[in-house]
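In this view, the complex is presented without one of its protein chains, the others remaining in place.
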Amino acid sequence: MHRFANPAQFNRLADRILPWAKFVLAASLLYGLYLAFLGSPPDRQQGESVRIMYVHVPAAWMAMFCYMVVAGASFTEIVWRHPLALLAGKAAAPIGATFTALALITGALWGKPTWGTYWQWDGRMTSVLVLFFLYLGYMAIWRSMDEEDKAGRAASILALVGVINIPIIKFSVEWWNTLHQPASVLRLDGPTIDSSMLWPLLLMALAFKAYFVIVFLYRMKLEINRRKLTVLRMSQVNRR
Amino acid sequence: MTQASSFTADVCPLKAEKLACFRGGRLVFEDVSFTLDPGQLLYLRGSNGSGKSTLLRLIAGFLRVQKGVLMYGDDGWWRGDAALSEAVIYAGHDNALKPVLTLRDNATELARLMTGRLVPDETLEAAADIFDMAHLLDQPVRYFSSGQRHRSNLMRFAYLKRPLWLMDEPTVGLDAENREALAGLMKDHLAAGGMIIAATHDPIGVEGQMLDMRDFQPDYDLEEGWL
Amino acid sequence: MTQASSFTADVCPLKAEKLACFRGGRLVFEDVSFTLDPGQLLYLRGSNGSGKSTLLRLIAGFLRVQKGVLMYGDDGWWRGDAALSEAVIYAGHDNALKPVLTLRDNATELARLMTGRLVPDETLEAAADIFDMAHLLDQPVRYFSSGQRHRSNLMRFAYLKRPLWLMDEPTVGLDAENREALAGLMKDHLAAGGMIIAATHDPIGVEGQMLDMRDFQPDYDLEEGWL
Amino acid sequence: MTASSFGIFTGLVKRDIRLAWSQGGTGTMALSFFLIAVTLFPFGVGPEPKILARIAPGVIWVVALLACLISLDRLYQADFEDGSLDDLALSPLGLSGVALAKICAHWVSTVLPLVVASPLLGLLMNLPAEAYGTMVFSLLLGTPALSLIGSMGAALTVSVRRGGVLLSLLVLPLYVPTLIFAVGAVDASANMVDPAQPLALLGAASLLALVVGPFASAQALRLALE
Partner (left out) sequence: MTASSFGIFTGLVKRDIRLAWSQGGTGTMALSFFLIAVTLFPFGVGPEPKILARIAPGVIWVVALLACLISLDRLYQADFEDGSLDDLALSPLGLSGVALAKICAHWVSTVLPLVVASPLLGLLMNLPAEAYGTMVFSLLLGTPALSLIGSMGAALTVSVRRGGVLLSLLVLPLYVPTLIFAVGAVDASANMVDPAQPLALLGAASLLALVVGPFASAQALRLALE
């Protein structure tokens, strides 16, 4: 378990993965974008605006995926006190928050042409918003505390408590919505996906995932270096 | 070597072996070892920042023992352990007093928190007498001067009957008379078979072992220490 | 007797006549009189609760002079007065440090607050050197031990150039070396014609007048004192 | 041991209630925040009875939640700052027990008064007569979750300077389900629908919080002691 606690070993592993991830990103992004914007037909009801889907849906998937990464890292940190897990959560959270913001923004932009409004208090949108707040809280704790280890463990506790919340929010909000506004559930049945749309969607999802891996690894390396810096500073404090 | 006594918990020797402590990723001290037998006093000495308070908080179970061993009798001694939390009284830099409550109420609440029972009035008054606080018992603590607050905090050692005292700079801000009262209290505790660890810059006037924290300053090593 | 000097404000004798102070409706001390000339040091002595801190805060202008007179040179000395707030440096029990800022930033902000200007780096580093803090200048204060924080607070006396120093228990928590450094700093200030009033329980090793606050304890009288 | 634990627990609850209602305590203050903040809404929204009635359950619950939140700020902070937290950690009760005791005290001293005052605010906000019972009941059932969840946030932010506002960031998202169930129940009653289902969910949220809350709070408090 603690094998990769050695930063040098981690760095070596990361350096081996990075080129591959970059290749996958370039390939899938280029082909995916081509398919999404030129190679697939506009939707019959939605017209060209359907192309937002190729960004929106992968971003929404990644938003949830990143949270699970953060939660997994938190669990590892709490149970096994794995030092790299601490940094992994810290590295993944801002990426997740960005994807969440992207899902929110693209969703809102999509909402305007399809529903005539940028924002609806619909179950799925709301639960993603709450997810965004959880990310913000996680990052705020990290920023707010004096000691890195302490901050990380506090943030981990929050992340784990937040996991309990996610299914509840989704479930409850959908229930809450049907009481007031059953009409907005419409979106859930969405346009049935034809393979001409499925392929670019999957390719874009792959590209997003590769992007995540790359940024995540770079951020891990950054965190490790930052950590070294902190320790160096600390060693200054009591130099005699 | 467990010893029957007037304490609410057994008195056993406390033994530290090669303790080390990291704070904020930095090694504060390493290789701290000592043995404290019932009836003994250990002074922690050392310049500012050498880790006296940190060691006390480690022994009190507020910090995790990350490296080394701490034994109480034959048992390990760890954070959140019941044995630990029934043997220790700790008094740190902060006074742990509620300004709106009177001194008597503060003491009563603390005793109830530690034992679940009320302290008899006589015990409390005897404790207050030691530090010449009897006339202040029914005053709200918010009117106290800094030395009076500190004495109110030290009173706990007189009315709680636990064997291991951890004192962080107990003489701070005390006038001469009260330093003597403190020394007397500590001597009585040792005579009854209790144990004391005190971090201090001032002489207190009670015999004891010395542990100079400057001897345990690490040669700082980035390669090993950073994670 | 105003004296030209390196201070940002004039040095004049400080004279107290029959000062008294009420706190919480109670008379804490009465009939306190003293005269402090440039180049002199006044120690406030007395048991806990005798009113040392209260007198210091009165002189610093935090409390109102309710009874008696306080004169600085030929002028009255009152709360909120510009003359007062340009002559005094006060260091109390609290350290007045912002934990997120580095020691250098803390010092810079304080100097700017007091003078509107930045302190030259050399002045600051010289000040830090006195208390062996130079290597800590660029560290956030949150990492400091209690003694290190206290020293950071004392540094202000070295980089602010005001004539009257008010020190409340300046030796608290200092190790032996730093007590000496403090004594040296105080001697230099007196030699330059400054004035110091220090409340302390520990000997500091600088010559000075003594004012024992126990001599000014009122015979407590409910009839007179209660309103 | 058990008998003594029980003594410590009740002692601690009593201590905290007493401190909350003593000078400068949170007890009276949360109540006045609740009353005043709700009163601001007719100023902000305008006095039309229909609109007020429509938004009454939501506003009352949201403000109760905010009042609870700002009083939570000091749940552990006061003990942390004056060093009492060290003592609490050395109590034979253990930190989970301590957290539970403090949560109980918070609910009794600070939240219960809000529940009692809520019908008055219902009157001010023109709440439909059918909904009063459900509103009070939903507050009784749901506010323990607020105290329990809030305790985790308070423990996490205890060593943070100016933690109050960070607390809100951590805790408010976790309050959302409670809020939705509760308002759902009150709205159902106001519209003459059976509120049993949202009330059951509300109770479940409180139970879940009871399982997780004290334990997670204790873990977070350990961190603050380090």
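Should a chain be cited, it is by its letter among A, B, C and D, assigned in written order, with residues numbered from 1 in that chain.
Basically, a contact is a pair of C-beta atoms (placed from the backbone, for glycine too) under 8 Å apart; a residue touches a chain by one contact, two chains touch by 3 or more.
Since the model is a prediction, treat every value here as computed from it, not as a measurement.
Undergrad: Among C:V11, C:L70, C:M114 or C:M186, which one touches the chain that has been omitted from the display?
TA: C:M114
Undergrad: Among A:F10, A:Y54 or A:F133, which residue is in touch with the absent chain?
TA: Candidates A:F10, A:Y54 or A:F133; residue touching the omitted chain: A:F133.
Undergrad: Which is it among C:V88, C:L124, C:L154 or C:A199 that touches the chain not included here?
TA: Spelled out, the listed residue whose C-beta touches the missing chain is C:V88.
Undergrad: Need a quick check: the contact residues on chain A for the chain that isn't drawn.
TA: Output for chain A: 117-122, 126, 129, 133, 136, 140, 143-145, 176-177, 180-181, 184.
Undergrad: Since one chain has been left out of the picture, which residues of chain D touch it in the full complex?
TA: Contacting residues on chain D, toward the hidden partner: 24-26, 29-30, 32-33, 36-37, 40-41, 43-46, 51, 54-55, 57-59, 61-62, 65-66, 70-71, 73-74, 78, 81, 160-166, 168-169, 172-173, 175-176, 179-180, 183, 187.
Undergrad: Considering the whole complex rather than only what is displayed, give the residues of chain C touching the chain that is not shown.
TA: On the chain C side, contact with the omitted chain comes from 57, 60-64, 79-80, 82, 85-86, 88-90, 92-98, 100-101, 109-110, 112-117.
As a working rule, only the chains that are shown with their structure count from here on.
Undergrad: Compute the distance, rounded to whole Å, between the mean C-alpha positions of chain A and chain D.
TA: Result: the chain centres lie 31 Å from each other.
Undergrad: Once you find the CA centre of chain C and the CA centre of chain D, what distance in Å lies between them?
TA: Comparing mean C-alpha positions, chain D is 45 Å from chain C.
Undergrad: Using CA atom averages as chain centres, what separation in Å is found between chain A and chain C?
TA: 55
Undergrad: What parts of chain A, by residue number, touch at least two of the other chains?
TA: Residues 146-147, 234, 237, 239 of chain A each touch two or more of the other chains.
Undergrad: Two or more other chains touching the same residue: where does that happen in chain B?
TA: 24, 47, 49, 93
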